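Here we show just some of the chains, and they stay where they sit in the whole.
Chains: A and B, in written order; residue numbering restarts at 1 for each.
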Amino acid sequence: MMNLLATFPWFEMLGTFVFALSGAIVAAHLRQTFVTVCFFAFLTGVGGGSVRDVMLGQEAFWIADPYAGPVVLIAALLAWFSPVRWWEGRLLEWADAIGLAAFAALGTAKALSFGVAPISAVVLGIVSGCVGGIIRDVVAGVPSILMRPELYVTAAALSALTATVLLMLDMPRAPALAIATVLGIALRGAALVWRIELPAYSRHGSDPDHPTSA
Amino acid sequence: MMNLLATFPWFEMLGTFVFALSGAIVAAHLRQTFVTVCFFAFLTGVGGGSVRDVMLGQEAFWIADPYAGPVVLIAALLAWFSPVRWWEGRLLEWADAIGLAAFAALGTAKALSFGVAPISAVVLGIVSGCVGGIIRDVVAGVPSILMRPELYVTAAALSALTATVLLMLDMPRAPALAIATVLGIALRGAALVWRIELPAYSRHGSDPDHPTSA
């Protein structure tokens, strides 16, 4: 049991679970069948980590992972059998925020463990965090969460940078990833709660394509 | 000649041909040039199998396959030089259905041949089957075939599950894949003909985003 606890891939499965939940909620809202809800949960839950792995020239992590299938299924069942009221408002965005930060921190750590240079590891972490939500939104045909005004890529970047610094300072992996994940969730959460936005590009002048710009 | 028949990758090329045809039809309907029609045929025909292969950490199948290029070209020429009347109505959906079932069965078999666990092999088969149509629809900018009400992912799952069971019972590969493919086509076809739908998620209550829900 202790052994199981020690070897269980906590961060991978946390990120997979919350992203899978976010995918299942989107598919349920689009009134899909249970099988399609499972498929969306799967694509969203493992998409970011899979892109990270194939970029590294490796097999996707979920293929040899005995927990990935059950974790995705539990997320899909939870979304299916719970009242939609639970998932209204911001719960979808919080699940997405947790997945974003967890996969950004973990993706960075996995890249570093393959001997990748720190800057490439940070970028790969950001990609791992963002791709799950991109796939979910593109396949569902809704505007990408990336394009909304609240900080998104920036939160992933904070988690990835923090993970890199802590791991290079030789902090053990579990606390380093936990701190990096919490910081990313905090930044994204603050952006959602107080609608924090970085200054956006605004040198539009007389751009005829953008009549709303000042 | 016998040798050629024995080594020809029948299922890969059947799936590639019918998906390529569906991609070529979509591009022709969007009034694209012949080169773009070929490109769509290619993306759709090999997309699902390529994602399957890179997930397994392998080179994409079509790179070393001398038949893939000609098969895609024949599909594109067929779509280009035939009257659009042939492709109106449901023929596009039937080509897509055959590709869906053939790639789901084949993707499962290929994953099993790499020693992947059965549950991961089934999932990889479903992904192989569904990704071709997703890429076609996303790049063309039309709503994904996945999101329509008729059973889609479920048909791929039936083919993948059947292939797994039959192959694990040591049935030879050719009949096992043929049976699995026919069952998937039959389910998807029945869904198209009689508009069979699984029960969709409907715990919407007073969801303000979904005014049409009861």
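In the analysis below, a residue touches a chain if its C-beta (ideal position, glycine included) is under 8 Å from a C-beta of that chain, and two chains touch if they have at least 3 such contacts.
Here the structure is a predicted model, which is why all the values come from computation and not from measurement.
Summary of assembly composition: all chains derive from one sequence, 2 are present in place, and the complete complex in the structure file consists of 3 copies.
Note that in this section only the chains that are shown with their structure count from here on.
Centre to centre, using the average C-alpha position, chain A and chain B are separated by 28 Å. Touching chain B in their complex are the following residues of chain A: 27-39, 42, 50, 54, 57-60, 62-64, 66, 68-69, 80, 82-85, 88, 138-141. Listing the residues of chain B that touch chain A in their complex gives 54-57, 111, 116-117, 119-120, 123-124, 126, 130, 134, 138, 143-144, 146-147, 151-154, 157, 197-210, 213.
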